[in-house]
Every structure is written in structure tokens, then in C-alpha cells.
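This report concerns only the one structure given below.
The complex is shown incomplete by one protein chain, all other protein chains being positioned as in the whole.
Per-chain numbering from 1; labels A, B and C assigned in written order.
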Amino acid sequence: MNIDFTKLFFTFLGLMIVLNWGLLMSAIMRKIGARVAGRYGIPWFQPWVDLIKNYAVRSQITHGIMFYLGPVFRLSGGVGLFLFMPILFGSNLWSNFSFQGDLILILYFQFFGMLGMALGAGEGGQPHSFIGISRGLSQFTTIEVPMTLAVISLAVQYHTLSISEIVAAQQGGIMNWTMFTNPFATAAAMLSLLGAFGHSPFDLVKAPNEIPIGPPTEYHGTFLGVLRTNAAILHVVETVLFMNLFFGGASNWFELIIKSFLIYFWSVFVGMVFPRFRIEQSVVWFLKVPLILGIIAILLL
Amino acid sequence: MINTEYFTLGHISLLLGFILIIVGFWGILTQKNIVKIILAFSIADAGINILIVSLGYVIGKTAPIIDGSVVQKAGIDVSDSIVDPVPQALVLTSIVIGFGVTALMLAYAMKLFTAKKTLHINKFNDLKW
Amino acid sequence: MNREFLYIVLTIFLGVASIVLSFISIHSKKLSLAVIAVGVVSLFASILFLLMSAPDVAMTEAAIGSGLTTLIFFYVLNKIKKSDA
Partner (left out) sequence: MVTPIFIVATALGVGFAIGVLNKFGRNFTGALVLAALSFMTFISFQWFYALTFNNLSEAYVFTGGFKPPFAINLLMGQYESIATLMINLIGFLGAVYLYKSLKERGSDAQVVYLILIMALNVLVMTRDIFNLFVFSEITSVAIAGLILLEKGTRSISAGFKYIIATSVISTIFLIGIVFAYFITGTLNIDDFIGISLSTYKGGTIVVFLIMISAVLELKPFPANGWGIDIYEASEAGFSAIISAATTTASLFVLYKIMAFAGAEWNYYIALIGMITFIGSNLLGLKQDNTRRMLGYSSIGQVGLLITILGFKDILGENAPFIFFGILISHYFAKAGLFWLSGIINASNLKAWSIIRKKPILLFLMGTFIFALIGFPPFPSFFAKWTLVMDLVKTGNIVWVIGILLGSLFEAIYLFRWFGYAIKGDAEKTEEYKIEFHKIIPVWIVALSLYVLGYFIAQYNEFTSVINFIPLAFVALIFAIDFMPVLIKNTIAIIGMIFYFYTIYPQLDNLRLIFEVIFLIGGILALIAGYLHKGKRIGFYPVALLMYAGLTGILEAKTTLEFFYGWELMTAGSYFLIIRGKRSMTHALSYMLFSLAGAYAILTAFGIASVGQSTWSLSIINNIQYIPLWAYSLLIIGFLTKTASIGLHIWLPGAHAEAESDVSPMVSAILLKAGVFGIVLTLIGMGAENNQYSELVYVLGWLGAITALIGNLAAVFQEDAKRLLAYSSIGQLGYIVFGFAMMTHLGWLAAFTYTINHFMYKSILFLTIGAVVLRVKTHNMYEMGGLIKKMPFAFIAVLISIIALSGVPPLSGFAGKWLLYNAVILKGWYLQGAIAFFSGIIAFLYLFKLISSIFLGQLKDNHRNVKEISIWFIIPIYILIVGLMIFAAKPELILQPLGTMISQYFPEGGLNWNGGMATTSIGYWHGTHIMIIVGIMFAILFSWLAFLSRKAQKVKQFNIVYSGERPFTPETTHVSYNIFAGYNKALGFLVLPWITDFWTLTTNIVHDISGFVRRIYSGNGQTYLTHIVLYVVVIYFVFFN
């Protein structure tokens, strides 16, 4: 591999943009949530404040090597997804390293962070971490089923697994978007997105109110900072993935911001409306409607 | 009417032999007393012996013993005037064997009785399945 | 011819008697009676053998089938009776 420093610079720049946009987006969403609930909410810059505070905490504790590795795996997962994702259509500089692997790489790289996080959380020995992780993994398995079906459907539809080519195939008008050419796959994937973001009704994994959840209480300071950084990046990258697959991709940053915001908003919106599922309910739910939609998407091919 | 051609000594004995075998078998299968079962074997044995001899018997021929009653002429096969000797030899063997088997059965009967103080065959079923 | 007829009559008589005796032996409640009946059947059989030109068979049957067999039956019955008492 010849090291292309221009491209490396752009990649790093893109990562920064994505990070900041992710932080801003989460602030906006929390604000919206608060307003819907009749509260005032946080200021828009709160996530940056949190992040800086976290990185600045002086006293820290560690439970062992895996305690370190957990957040690193997690952040590697997020950054890696970004690295293997073409961000803007038609731009070589903003396509990162997406030419080293295709959609399957993206799908499986999601697990990199999951796995590392699960292990890191386990190292602390906090039982709630186990509970949270086991619930998260349980739910995650079924979320991936409709997603897989949708991806297969897409791959067959466009006869490629390259994200860039899938985006390319959707150019030339809104009606070419997968959303319209393959609505069932889109529907299935969008439902699985709800689970992937873990907002209500699928937020038992984080269960922010009832129990002190494992990782975010155990992890603190720089560890938590790393996790928050990753959350911001990951949210944007996931929305970008969906944008690329179903909504025609983006040819400039503005389009990216609008589309990713709307996709993200969808999950927040649903979360506002529905109560929380128990874990077995969400597992079964994902194996009902989204699964059927996914199967239809495949059968219609 | 019965066909008189079959109404001969040999045929009657043959019939008798069969009947005795059947009666004997019937006894073997129905009697519960071990000694009686052995007796039934004896009856069947007698039946078989009668059967064998009657099969070898030919009217008007004498016993397969070369004595005065058989006209001996040089160059003439005596087998024309005597009954078939082979079945009789068989019967002799069969009688002896039958006796041996009966004796062995009786020895068993005695041992069985000593063991359980009964001769009822249904009581000796400790080996099964 | 006459002798032939006599033989047949004798055979029939012996046959019927044997069958009756064998039934008696199978159905009698008394074991000793049954043994004697079988002995007699055997004896009749040896007469029959004589009629059918088998004198040596007849002798053997009379001696072993009728005589010895009956003897060992009684021997066993006695033993059993003794050990029963």
C-alpha cells in the first residue's frame, strides 16, 4: 500500500467533521426530546463540555488490561467503520479506505466494537455490566436479521457489494433511491436501525434510569470520554451507511448532514412515541415484522 | 365304501403309527405332569417305530433273516422274497435311542422333582425372557 | 388268504386297543396306570412287528420298549414317592 498523505489528511479531517457533527446531532436530539417532554433541555454545546470534562478528569481507576482494551476496541470499531465507509459520493478523497473491503466488511466490522466493549465491561466485575452486555448482544443478534436480509436484497438488486457502486446506482433522481426501488428492504433495514441506535423502545440495554448501567458507570474519565467519542462517530457513520444504501448517498457535506439528521431523527421520533420493550419482547418483535419485511424484500427479487 | 386295496396289514399299521404319534404329540403339548409328558414321548416313539416297520412291510414276504423259510438258490437274489431289511435296522436303532432319551428324561424328571418337589412343568420357568 | 384276514383282524384289534390305551395313559390320574398302559401299547406294537415279518424288532421292542422302559418309569416313580414322603 502506497501511503497517500493527502488522502490520510482528508480522512482525518472527515473523522473530525463526523465527530463534531455527531456531538451536535446528539445535543439537538436531546433538546428535542426534552422539549417534547416539556423540559427546557441542555444547551447545544453540552456534549463538548461533557467530553472535555471526561478527558480532563484526574483521578482514574482501572480493573486490568481488558478494562483498557474495551474502550479501545469500541472506538476502533467506530473509527474503523468510518475508515471503510465511503463518505461522499464521487469523491476519491472522501471515500476513505472503502476500496479495501466491501459491504460485508462493514457489516462484520460493527461487531468489532461490540465484542471489545463486551469484554471490557466484563473485566470490571460489575454484575450490571454483564446484564447490560448480555441484553445488548441478545437484542443485537435479532436486529441483524432483517438488516442481513435487506443487505442481501440490495446486493442482488444492484449486483454488487460495493457501497460506492450501490450509491452510484441510485444517482439520477430521487426515484432511483433504494427507498423507492426496493421499499421492503428499506423498511426492514429502517426498523432494524431503531434497534441499532438503542433508543426507546429498544433501550433496555442501556436502561438509563432504573439501574446504573454497567459500562458508563464503571468507565469514567478518559475511558468514558473514549466511549462518548465513539458514540458520536458511530451514530453518524451508521446513518451514513443507511444513507448510502437506501437514500441515494450524499455528494456533498450539506446533503450528508441533512440526510443523516433525518435518519437519526427517525429513531428518536419513534423513541418518543413508544414505551420500552423487555428484552424477550424486542427479540421476538424483530423476528416478526422486520423479518417478514426482509423476506418479502428477498422474495420480490 | 373303503377301498379294500388299502385295507391291508401295512396300511392299517401305518395309520396306527400316525395316530399314535399324534396322540403322543397331543399328550406332550397338553399334559402338565412331567412324567406324563415323558410317557407321551414313549407313545410317540412307539408310533414312529410302527410307522417305520409298516413302511418296509410287503405282504407275503418273510423276515429278512436268511434261514430255512427263505428258499435259497444259487444265483437268485434273495431280496425278492424277504421284506426290506433297512427299515428294521433303523427301528432297532430308534428303539435303543428312544430308550436312552427316555431314561435321560426320567433322570431329569427326578432331578427336577428333587429341586422343587413338584412335577408340574409350569413351575420350572425360572429362566425366561 | 384266511391267515391274511386273521392278521388284519388282529391288527385292527391291536390298533384300536393301542389307541384306547394311549388315551388312557394320557388321561389317567394315576401315574402307575399310565405307565402300565404305555407298556402295553409297546407290547402290542411288538406283536404287530411280529405280524409284519420283523421278529428281531419285535423282540427288541418287547424287551426294551415294553420291559425296560416300564421298569425305569416305576423306578423313578418310586424314588419320587419316597423323596416326597
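Keep this in mind: contacts are C-beta pairs under 8 Å (C-beta built on N, C-alpha and C of every residue); 3 or more make two chains touch, one makes a residue touch a chain.
Owing to the predicted nature of the structure, the values given are computational and were not obtained by experimental measurement.
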For the chain not depicted, the shown chains it touches: A, B
Option touching the unshown chain, where A:Asn20, A:Ser91 or A:Ser138 are the choices: A:Ser138
Contact partner of the left-out chain, one of A:Gly38, A:Pro127 or A:Pro275: A:Pro127
Touch residues of chain B, complete complex, unshown partner: 21, 25, 28-29, 32, 34, 37, 41, 44-45, 48, 51-52, 55-56, 86-87, 90, 93-94, 97, 100-101, 104-105, 108-109, 111-112, 115-116, 121-122, 124-129
Sites on chain A contacted by the missing partner chain, in the whole complex: 1, 55, 58-66, 68-69, 71-73, 75-76, 79-80, 83-84, 97, 99-105, 108-109, 111-112, 114-115, 118-119, 122-128, 130-131, 133-135, 137-138, 140-142, 144-145, 148-149, 152-153, 155-156, 159-162, 211-212, 218, 221-223, 225-226, 278-281, 283-284, 287, 294-295, 298, 301
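Just so it is clear, only the chains that are shown with their structure count from here on.
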Touch-based graph of the chains, sorted into line, ring, star, complete or other: other
Centroid spacing, where centroids are CA-atom means, of chain A and chain B in whole angstrom: 101
Chain B partner contacts - residues on chain C that touch it in the complex: 4, 7-8, 11-12, 14-15, 18-19, 22-23, 25-26, 31, 34-35, 38, 41-42, 45, 48-49, 51-57, 60-61, 64-65, 68-69, 72-73, 76-77, 79-80, 83-84
In the complex with chain C, residue positions of chain B that touch it: 7-10, 12-13, 15-16, 19-20, 23-24, 26-27, 30-31, 33, 35-36, 38-40, 42-43, 45-46, 49-50, 53-54, 56-57, 59, 61-65, 82-83, 88, 91-92, 95-96, 98-99, 102-103, 106, 109-110, 113-114, 117, 119
